[in-house]
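A single protein chain has been omitted from the complex, and every remaining protein chain is retained in its original position.
Letters are used for the chains, namely A, B and C, taken in the order the chains are written, and counting of residues starts over at 1 for each.
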Amino acid sequence: MWSISMSELKLVYFAWVRERVGLSEERVSVPDSVLTVAELAGWLQTRGEEYAYAFENPAIVRAAINRKHVKPDASIAGASEIAFFPPMTGG
Amino acid sequence: MWSISMSELKLVYFAWVRERVGLSEERVSVPDSVLTVAELAGWLQTRGEEYAYAFENPAIVRAAINRKHVKPDASIAGASEIAFFPPMTGG
Amino acid sequence: MTPRLTIRIQSEPFDAAAEIEALSRLGEDVGAVTSFTGFCRSEGGRLAALELEHYPGMADDEIGSVVTEASTRWPLFGVTVIHRHGKMEPGDGIVLVVTASSHRTASFDAANFIMDYLKTRAPFWKKEYRADGTSGDWVDAKSVDDALAERWKV
Partner (left out) sequence: MTPRLTIRIQSEPFDAAAEIEALSRLGEDVGAVTSFTGFCRSEGGRLAALELEHYPGMADDEIGSVVTEASTRWPLFGVTVIHRHGKMEPGDGIVLVVTASSHRTASFDAANFIMDYLKTRAPFWKKEYRADGTSGDWVDAKSVDDALAERWKV
């Protein structure tokens, strides 16, 4: 029996977030205590130097859940794919 | 000796002003008492039915002196070419 | 920079693609090219043609002034304005404005400004030829065009 319940998520990273993390995507098991995008970013920061660097200024990292833009306080319940990336510079 | 001093002007007309007057251009001798564009339009109205028709609503006839837009109260002193036309519909 | 300003008043059709391409090639710092083409419309089949009358000389001067004003207000590499006169059928291009700049907003705003001013200041008048063969009316100026031009006043 596990004392902490976990849910599996696909995370994808773009631009300098991808470069800093060193991965373009990964599957992670996130503790059920992590409820929002901001909490997920905070939890990722604890996973190592590369994550700490990528999320050192969480205010400028943007997120999308299932390919839709979300705010930091968005719930991650039901998410299958969560993306983190810098502000967009297309066009 | 002439009792009324006159100055000669080239007048040009466009669009429905041209069609109503029945001329695209003409040279006219204007009494020196005619000082402004509005007075010139008023004087033209007295020259016959076609002019009265063209200038029946002087508020919507626009004018240019020497190919520059002018207001009705603009002085015609020094003008060599005065144009009358409806509001523009180019573009 | 000294922008390349091209103004043509002509009865011949214009080649929008070639004009856009020419302004796109004004150097490696052209980052934004905006084009606007105005066409003769049938208005749901009501019209067979439009005839554009213009005031030669004054048309060039007025378009020249608005293009010069635009190149003072915004940093531009080039501006091309072509305005046709004569008879045109639905689908024919009447007017073309192309602007090239380093930046998007400069090229967009300059093209928009030029069109707004052309509408209210360039001495052109449109006469309608109806599809039923009767001769048409002169197109009425729209007060909305004056309002659009007003928005650029400082």
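Quick note on the criterion: contacts are C-beta pairs under 8 Å (C-beta built on N, C-alpha and C of every residue); 3 or more make two chains touch, one makes a residue touch a chain.
Please read all numbers here as calculations on a predicted model, not as lab measurements.
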item	value
Chains on display which the left-out chain touches in the complete complex	A, C
Touching the absent chain when the full complex is considered, from C:P13, C:G31, C:P56 or C:G86	C:G31
Interface with the undisplayed chain - residues on chain C	16-17, 20-21, 24-25, 28-45, 90-91, 93, 102, 104-105, 107-108, 111-112, 115, 119, 148
Contact footprint on chain A, counting only the chain that is left out	12, 14-16, 18, 64, 67-69, 83, 85-91
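Convention: only the chains that are shown with their structure count from here on.
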item	value
For chain A paired with chain C, centre-to-centre distance based on mean C-alpha positions, whole Å	49
Chain B and chain C: spacing of chain centres that average the CA atoms, whole Å	28
Centre distance in Å when chain A and chain B are each reduced to the mean of their C-alpha atoms	74
Residue list for chain A, restricted to those that touch at least two other chains	none
Where chain C touches two or more other chains at once, by residue number	none
